[in-house]
Each structure stands twice: as C-alpha cells, then as structure tokens.
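Notes for the one structure printed next.
With one protein chain held back, the other chains of the complex are shown just where they sit.
== chain A ==
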C-alpha cells in the first residue's frame, strides 16, 4: 500500500490552507487558486510530488494536466525534489556590474556544484533579477534574501546552514 502523501499534521495544514485559498475567489472560479495552492503544497512537502498535483487539481476542480501545465511554467515550483537549500544567484546586469559572475564562480567551487546542479544539501541556480540592484550582488536561499554580499558575508551565511 502506497505511503500517504501527508502526515496527519500536514493534512490538517493543507486542508485549512486550501479552504482559505478557495474562499478568496468566486465560487465558480476555484481554479484561480492554483498558484497559492501549489505554493501551499510546496511549503508542506518541499516540492510538488505528482500525487500532490493530482490532489490540488481535485480541490480546484481542474484536470491534473492543468495543474502540471501551471507548475511547469513557473520557475519557483519544484517538480523534482531539490536540495535542502535552494540557492538562487542573480547574475543580471546590475549584479554582474558588482561582481555577481565571480560570486557565482566562487559558490560553484565552494559547493562543488555547477549552476543548475543539485545534491542533497544544495540546489544551485543562476536566476534572473531579484529586484535588489541597488544592493548588488545578491542571492536568495530558500527565498530568504541576502544583499550587498562580500566573500566574508557569504561565507558567514553558508556556515550557518546545517
């Protein structure tokens, strides 16, 4: 017998969250809750497992294919299980003018990963503008924002990640 998708505690969180999301839209437009619902699922499971996508689709009264179509369009949804820490490094123009390419190279060496690769602990990604151009270079780790980075500052941030 397949293992259940959620623990009882996770199930409670999902049920309450999905009910709240659906309440924000007209009753005949439940499907509008797709982005928040996928975010909720990802917050609980760390990624979007196929059975989770099917469950979201069921609640929003759409086909699983529709849920997959949306999930695969947006870069912040993980259709494969990522590392414990997802590191998104901005290398857009303003950040590169402040050394972001070299910062990414340093991270690649330090983490032993190329941009786009992952291991159990880290997923390293080169990402697009994070709206922090005045405090470049910047990156996000699991959506937590870090800016005005120096090598020492970055080392200190990484040292805190267990």
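In this text, contacts are C-beta pairs under 8 Å (C-beta built on N, C-alpha and C of every residue); 3 or more make two chains touch, one makes a residue touch a chain; residues count from 1.
One rule holds in what follows: contacts and distances are computed from a predicted model.
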Complex member absent from the view - protein name from UniProt, among "Ferredoxin family protein", "CRISPR-associated endoribonuclease Cas2", "NADH-quinone oxidoreductase subunit F" or "3-isopropylmalate/(R)-2-methylmalate dehydratase large subunit": "NADH-quinone oxidoreductase subunit F"
Given A:6, A:47, A:85 or A:98, the one touching the chain that is not displayed: A:98
Which residue of A:35, A:115 or A:157 touches the chain not shown here: A:35
Residues of chain A (touch criterion as defined above) contacting the omitted chain: 24, 26, 29, 31-36, 38-39, 60, 62, 69-70, 73-77, 88, 91-94, 96-103, 106, 127-137, 140, 143-145, 150-151
